[in-house]
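A protein chain is absent from this complex, but the other protein chains hold their places.
Per-chain residue numbering starts at 1, and chain names A, B and C are given in the order in which the chains are listed.
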Amino acid sequence: MKYSIFSLARAALSGHKNWQRTWRDATPKDRYDVVIIGGGGHGLATAWFLASEYGIRNVAVLEKGWIGSGNAGRNTTIIRSNYGLPGNTGFYELSMKLWERMEQDLNYNAMVSQRGVINLYHSDAQRDAYARRGNTMRINGIDAELLDLAAVKKMMPFLNFDNARFPVQGGLLQRRGGTARHDAVVWGYAHAASELGVDIIQNCEVTGFVRDANGKVSGVETSRGRIGAGKVGMAVAGSSSRVADMAGLRLPIESHVLQAFVSEAIKPLIPNVMTFGAGHFYVSQSDKGGLVFGGDIDGYNSYAQRGNLPVMEDVCEGGMALMPMIGRVRLLRQWGGIMDMSMDGSPIIDKTPVEGLYLNAGWCYGGFKATPGSGFVFAHLLARDTPHEEAARFRLDRFRTGAMIDEKGQGAQPNLH
Amino acid sequence: MRIVCPFCGERELGEFTYLGDAKPVRPAADAGEEAVYDYVYLRDNVAGVMSENWYHGGGCRAWLKVTRNTLTHEISAVEPAAGAGAAKVGA
Amino acid sequence: MAEFSWDVRSPLDRVLAVGRYGAHGDAGVTLTEIRNFDLVQVMARRGKTAELAKAAKVRFGVAAPETPKAVGTADATLIWSGPDQFFILSKGRKHAMAALAPLRAGSASLSDQSHARVLIAVSGAKARAMLAKMSSIDLHPSVFAVGAAAATSMDHTSVTLWRGNDQADGQAVFNVLVFATFAESLWHTMLDSAAEYGVVVGHSEDLA
């Protein structure tokens, strides 16, 4: 069913009784060419690109709960491609370009809002680091601007410029960055993939891998029975180690909690997406009016999906330091997601040592912005058995060879990325 | 979270720093690259009870081995690292 | 030839203003900086706990604290600072670094910290209420008795905290050793935390 203002108006006349399910409620078939484990943004996007770009439509997406119930449904919705290292830069820009056409591709309004992402800097050293990163972006054909203090003041007069512990000196701006409505991204891919024949199977938990005589993965055991597969792709960030363990794999990944927060809805206050350079705080304002913000991960391995109080305080301290105008705005809700923290802070999209099993993992706390790009390159890998050129460095063996992609320079300590 | 430091007693999370899984043991000097790769990069990433290295840096500066459930955050045991309080160890 | 004067200056010298601060009326909190002291950190060597304990006993007449306690002696206070470690707080060079060679004698490593810390005594009817804003330690009299000590953090800053003897009026006294370069910052936080109760600010040149 085509969505538009006209279909809405027509539906209104019939009391909206004629709308179909946004995606078909599929029952699992015996076998699919490709089975994707994980009905989050990445898994659904992979399925859609498999169907739309690579013509592989006999695809199932298996979701243990309801689609989008993992990190796709609990993030702070930022999209950007302001990365500084080869491997990341091109990939995230590919993703950004796909964001820019997503809604028309999917016939679903995901509220992609290119309102600008600005990383504030507070020292000469930070400025230089952002200049380096901005230049990387520009060399890769990505928009980037280095703003001085005056430009930041003009754009965000409400920041604390007068008595800050770490005064703002400027910022790195990517105007094409912004936000998107996270749930709608999931529903949009589900809607479009389902229209192309992809089966989206909810409440279907994978409990094991089926291996043939050669050890090749030939299907999955699930809570809804065995499902055969030509290839199996994992897109289960947060649970990657647990699922990989069923195939006997250990990954260079730890699971950590990242909290996010939303305030009560208020009239427009913050025009863009901002990150504070002297503390752990980033913020945007949703179209509904809530300030959506977050900061650092809690710092220890966790699958508990809830955050602690010290980090909540730390984040609010950052917010107040940056813009003390939010003191009386109330925090409405706090939640926590499980992050696949990789050993260099960058993702892994690769074949695994187990034939027939493909891995899409290690997104740290930055997976949302990667959703379309990740789906695209993972679909490529599944369809062609070779990495897409923009994902060529996201190899699993890079830790063995030393070709890490470490934007923060923190090394093999996941909680510092 | 509150951790019962074996030296200081129960203290709040903010006094501690996390390092990670305490199970991997630093390989011997001649163990070879593969063993060190495994030690540095691969993780069991346990969903359940796990032994972890924590540092009481905001307190007595002891490194601790904390047994904690990553699903519930429940801590079942805390012991000092081998070299914390080692002066009591026979020389 | 120039004349060099080596005046000793406390890190709080510039900010500590003797007198009243904050709310009027009866002051709920008294903050007193103790300016001059000798402070040595003693760290037992591997397997030398017993030897060190013996040496400490000989010198001070008391056992060195092995748990978070502060032990007063005639002319020094021994304050636990971590496993196998304690501070010797004293005055008049009697137990300063140079005088402690016998204690060292192979059983301990010593480090002079006399200039590395600032010592502030917090007392008054509202001392606990004020400290509750900075410290996560339970200072209830039944939990943190006279002689209790803690290696802890106040407002994210590492400190050594111990409860000294009560004042003549029965009020508890909490001693805080804070790193010298953080002292001015923590001092401001202390004043802010105590302001609503009214503060008497002072300093004394020497340990009591």
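What we mean here is this: a residue touches a chain if its C-beta (ideal position, glycine included) is under 8 Å from a C-beta of that chain, and two chains touch if they have at least 3 such contacts.
By definition in this document, contacts and distances are computed from a predicted model.
> Of the options "Sarcosine oxidase subunit alpha", "Formate hydrogenlyase", "NADH-quinone oxidoreductase subunit N" or "Hydrogenase-4 component E", which is the UniProt protein name for the chain that has been left out of view?
"Sarcosine oxidase subunit alpha"
> Out of all the chains shown, which come into contact with the hidden one?
A, B, C
> Which of these, C:Ala53, C:Ala125 or C:Ala195, touches the one chain of the complex that we don't see?
Answer from the full complex: C:Ala195 touches the omitted chain.
> Pick out the residues on subunit C that sit against the missing chain.
1-2, 4-11, 13-14, 22-23, 41, 43, 45-47, 85, 109-117, 129, 132-133, 135-138, 140, 143, 155-157, 179-182, 184-186, 188-189, 192-193, 195-196
> At which residues does subunit A meet the chain that is not included here?
Residues touching the hidden chain, for subunit A, are 3-5, 7-9, 12-13, 15-17, 19-23, 25, 65-66, 68-69, 73, 86, 89-90, 100-101, 103-104, 107-115, 122-123, 125, 127-136, 138-140, 144-146, 158, 160, 163-166, 178, 181, 183-184, 187-188, 202, 263-269, 278-279, 285, 287-289, 304-306, 308-309, 312-313, 315-321, 324-335, 398, 400-404, 406, 408-412.
> Given the full complex, what residues of subunit B touch the hidden partner chain?
Contact residues on subunit B toward the absent chain are 1-3, 10, 12-13, 17, 19, 26-27, 29, 31-33, 36-37, 39-40, 53, 55, 57, 61-63, 72-75, 80-84, 86, 89, 91.
Here is the rule we go by: only the chains that are shown with their structure count from here on.
> Name the graph shape formed by the protein chains and their touching pairs; answer line, ring, star, complete or other.
Graph shape here is a line: each chain touches the next, no loop.
> Suppose each chain is reduced to the average of its Cα coordinates; what separation in Å results between subunit A and subunit B?
Inter-chain centre distance comes to 31 Å.
> Centroid of subunit A to centroid of subunit C, CA atoms only: how many Å?
Here subunit A and subunit C have centroids separated by 50 Å.
> What whole-Å value do you get for the distance between subunit B and subunit C if each is reduced to the mean of its CA atoms?
Using C-alpha averages as centres, the distance is 30 Å.
> With touch defined as at the start, can you tell me which subunit B residues reach subunit C in the complex?
7-9, 11-12, 14-15, 57-62, 80, 84-91
> Which stretch or stretches of subunit B touch subunit A in the complex?
Checking each residue of subunit B against subunit A gives 1, 12-14, 17-21, 37, 40-47, 50, 52, 68, 70-73.
> Across the complex, what residues on subunit A touch subunit B?
Per the touch definition, subunit A meets subunit B at residues 241-242, 250-255, 299-304, 308, 310, 343, 399-400, 412-415.
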